[in-house]
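Note that one protein chain of the assembly has been removed; the remaining protein chains are unaltered in position.
== chain A ==
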Amino acid sequence: MTTTLPAYDEVVARYEPVIGLETHVELGTNTKMFCGCPTDFGGEPNTRVCPVCLGLPGSLPVANKAAIEAIIRIGLALNCSIAEWCRFARKNYFYPDMPKNFQISQYDEPICVDGYLDVEVGGETVRIEIERVHLEEDTGKTLHVGGATGRIHGATESLVDYNRAGIPLVEIVTKPITGTGALAPDVARAYVAELRDVIRTLGVSDVRMEEGSLRCDVNTSLNLPGAEWGTRTETKNVNSLRSVERAVRSEMLRQASVLDAGGRITQETRHFHEDTGDTTPGRSKETATDYRYFPEPDLVPIAPDPAWVAELKAALPELPRVHRRRLQQQWGLSDLDMQSVLNAGAVELIEATVAAGTTPAAARKWWLGELSRRANESGVELADIGATPTQVAELQGLVDAGKLNDKMARTVLEGVVDGEGSPTEIMTSRGLEVVSDTGALTAAVDEAIAANPGIADKIRSGKVAAAGALVGAVMKTTRGQADAKTVRELILERLGVQG
């Protein structure tokens, strides 16, 4: 594919994007959706299985009440109506990672409907409408061996691991999101980020995209202004927030180039590639399976007691948006400053650093400065940078105690990020401590004065600004391990000048 893509600005000037997101969240229940097998990530293949999640003849599912409670809480947090009565449905299709060759899911009677989630994009609030939130079981995992791509095509063997089969999965589907124009990729990302934060706040999933406990499919279409919506594609394999944004943008560009050339968009599933940022076609939806949904006869309907739902609603924790507004006030940040904290994904990190004893300003300085820079350079999320809020607080404590100056603190932080240990350990091991022994410092100052008589004269004659040159010389001889402010005071004192 060497097609030249149009410029993004031109695309959004000509076309209006419509996007939609389907997000799957693996619930962190102790046991699977329909049996008592454990749900922990990892484990030798096919060790966390039983007759039920293997779909052995005769076995029957029993719904996990903790999972139903979790999805109701998610629905409530997303402002949904909770069905008073609904059923599971069977989605029938043959695939070896589905033990029964049908998936227990929900079809026309989802448990949560008609909600919304407000997200902040570029200082504006965008309301994302939620169509439905439903509960289903996860499939196993297929590993294709022997091919070049790891896909089934060209593989000589396929191995199936059913450990994941039957883990409770919540699917959250938005209504089509329109009118976002050039911001569509940012809106998509902000929505997934906000959704992740909400679910994490509820404590019902660890929502880790890299482990697949939060997975996202992105629907994208383009239409001319005023025209009907275009044909949409569904992009799968979108495994990070950054990828959500890139996938929408990439698909908008690709579709625009097809439409510009007079072509038609094929309704299909596409795969996003993290390395290239491109999408490539998967299976075509034109030959889509007829899933033959029908109500699951092995399970009684779900009929949550309205009083119980009301209790769950009353007990919801403070949700991220409200929480952030409170933090912004506590930290005394402007909307713009708060926005940059959000964009950097630093809210919780700063909050935890402050909780560990640092001022909001200092916490924010480290996370948005040095650590954000390192995260960008390495292409990782800030939360995964390798430094913890406790370590950052410890570092700032050393600065506040006068043991590290700013430059030394940054060096120590590098060590922390590189996994060399705690700030105190690194300070010791690298021999980085402020020279506070005034005897040694006075000697260094005297040496600098003696070596630079001209500058010393200027200072004596009142040109105090010239002291900077002598400070530099002292810092050089102490290999930076002196506090610049103390050095400056000492120079002026030795030269008998008032600072």
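Brief remarks follow.
Rule of thumb we're sticking to: a residue touches a chain if its C-beta (ideal position, glycine included) is under 8 Å from a C-beta of that chain, and two chains touch if they have at least 3 such contacts; residues count from 1.
We take it that contacts and distances are computed from a predicted model.
Its UniProt record calls the unshown chain "Glutamyl-tRNA(Gln) amidotransferase subunit A", which is the correct pick from "Acetolactate synthase", "Putative spermidine/putrescine transport system permease protein", "2Fe-2S iron-sulfur cluster binding domain-containing protein" or "Glutamyl-tRNA(Gln) amidotransferase subunit A". Looking at A:48, A:73 or A:100, the residue that reaches the missing chain in the full complex is A:100.
Among the residues A:6, A:61, A:185 or A:230, only A:61 touches the chain that is left out of the figure. Summary of contacts with the chain left out: across A:123, A:297 or A:496, the touching residue is A:297.
Only one of A:51, A:203, A:281 or A:306 touches the absent chain when the whole complex is considered: A:51. Touching the missing chain, out of A:32, A:48, A:73 or A:90, is residue A:90.
As for the chain not pictured, it touches chain A at residues 51, 54-63, 90, 92, 94, 96, 99-102, 158, 160, 290, 292-294, 297-300.
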